[in-house]
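Heads up, one of the protein chains got dropped from this complex, but the rest are sitting where they should.
Labels run A, B and C following the written order; every chain starts at residue 1.
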Amino acid sequence: MSLAAPATVTLHVLLFARYAELLGQDTLTVTLPAPATVGDLIARVRAEPGGTGLPARVLAAVNLVQASDATPLAEADEVALLPPLAGG
Amino acid sequence: MSLAAPATVTLHVLLFARYAELLGQDTLTVTLPAPATVGDLIARVRAEPGGTGLPARVLAAVNLVQASDATPLAEADEVALLPPLAGG
Amino acid sequence: MKWPSSRRSRAAEPVSNPVARLVLGPIDAAALAAEVARPDRGGVVSFVGLVRDHHGGRTVIRLEYSAYAPMAEAELARIVSEAGERWPAIVAAEHRLGSLAIGDAAVAVVAAAAHRGDAFEACRHVIEQIKARVPIWKREYYADGSVAWVDPTAAAGAAPAAAGQGRSR
Partner (left out) sequence: MKWPSSRRSRAAEPVSNPVARLVLGPIDAAALAAEVARPDRGGVVSFVGLVRDHHGGRTVIRLEYSAYAPMAEAELARIVSEAGERWPAIVAAEHRLGSLAIGDAAVAVVAAAAHRGDAFEACRHVIEQIKARVPIWKREYYADGSVAWVDPTAAAGAAPAAAGQGRSR
């Protein structure tokens, strides 16, 4: 990493349905050391109050598109943690 | 065949769609030597005016149920000759 | 406790009168669906066949369906009943007869089931069986003034069989 790279990324995290209930809120702002991935963010949310209730596998979306744990995160990305989908 | 068996069967024949056009009528009454089958009846209809226009394979129904050429015919059966089906 | 009595009684309902009709007026697929949809049959699949504006490269302006009505009704009812035995689904079907305009619904099939897979399969099966077994005939009237009986058994892509009058090919 060059000296000019920011040392952290700050992310807007959206929680829905059962996950919002578990965490007691539907939005979080999380700052992580850079570079950060979706997996890093989920690990951090697990450490929040109520976060231990999250299942082993958590589906996530970054900027409205489904992501994997390895997806890199950039400053101000919108990350959504999605409980098991139940549409239809 | 016993002496009491009738020597002929008389059948009501219904013609539809293109077949009615070919034969110029939509009903025929046909008397055939007994015992008679659907195949016998179709051969007889081919001999009617316009009957040579019938295709090699003619679909038939006896008393509202699809039949084969080997299906036996009884007195007063309703036999329908069905052009290629085009419902739906 | 897993199968409360209210559910069991619904599943055991007799299907004494299959909904299978020849109709002379417009088909209302939504009304047909309402006849079979129930809260314990949450997946409802419908097929509607509309009169197309072309066939074999020619422009169709209207058509007429005719039938061997007593057999067509009996066969339609048999098809619907058979589907209800083969799948855990309730099926309803209507076929219109008489003169139809472009875009009119000629046939509608609705299948309702607890599981959508059963509803899709039953609906598809019934429309295929209707086309294969129900004695109904279709006469197409073309923009060029010609008329033809439709023969789906003719080679794919071939023009309809000639009706013998005013055909311009």
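Simple rule for what comes next: a contact is a pair of C-beta atoms (placed from the backbone, for glycine too) under 8 Å apart; a residue touches a chain by one contact, two chains touch by 3 or more.
These numbers were taken from a predicted model, which means no experiment stands behind them.
A.B. asks: The chain left out here touches which displayed chains?
C.D. replies: Looking at the complete complex, the unshown chain comes into contact with A, C.
A.B. asks: Using the touch definition from the top, which of C:A30, C:A132 or C:A154 touches the missing chain?
C.D. replies: Once the missing chain is taken into account, the touching residue is C:A30.
A.B. asks: List the chain A residues touching the unshown chain?
C.D. replies: Residues touching the hidden chain, for chain A, are 14, 16-18, 21, 61, 64-66, 80, 82-88.
A.B. asks: Which parts of chain C are in contact with the chain that was left out?
C.D. replies: Contacting residues on chain C, toward the hidden partner: 1-4, 6-7, 29-30, 33, 37-54, 56-57, 59, 102-103, 114, 116, 119-120, 123-124, 127.
Criterion: only the chains that are shown with their structure count from here on.
A.B. asks: Please report how many Å separate the Cα centroid of chain A from that of chain C, as a whole number.
C.D. replies: Distance between chain centres: 50 Å.
A.B. asks: Could you please state the distance in Å, as a whole number, between where the Cα atoms of chain A are centred and where those of chain B are centred?
C.D. replies: Whole-Å distance between the two chain centres: 76.
A.B. asks: Which residues belonging to chain C are in contact with no fewer than two other chains?
C.D. replies: Expected reply: no residues.
A.B. asks: Hey, what residues on chain A touch two or more of the other chains?
C.D. replies: Residue numbers touching two or more other chains: none in chain A.
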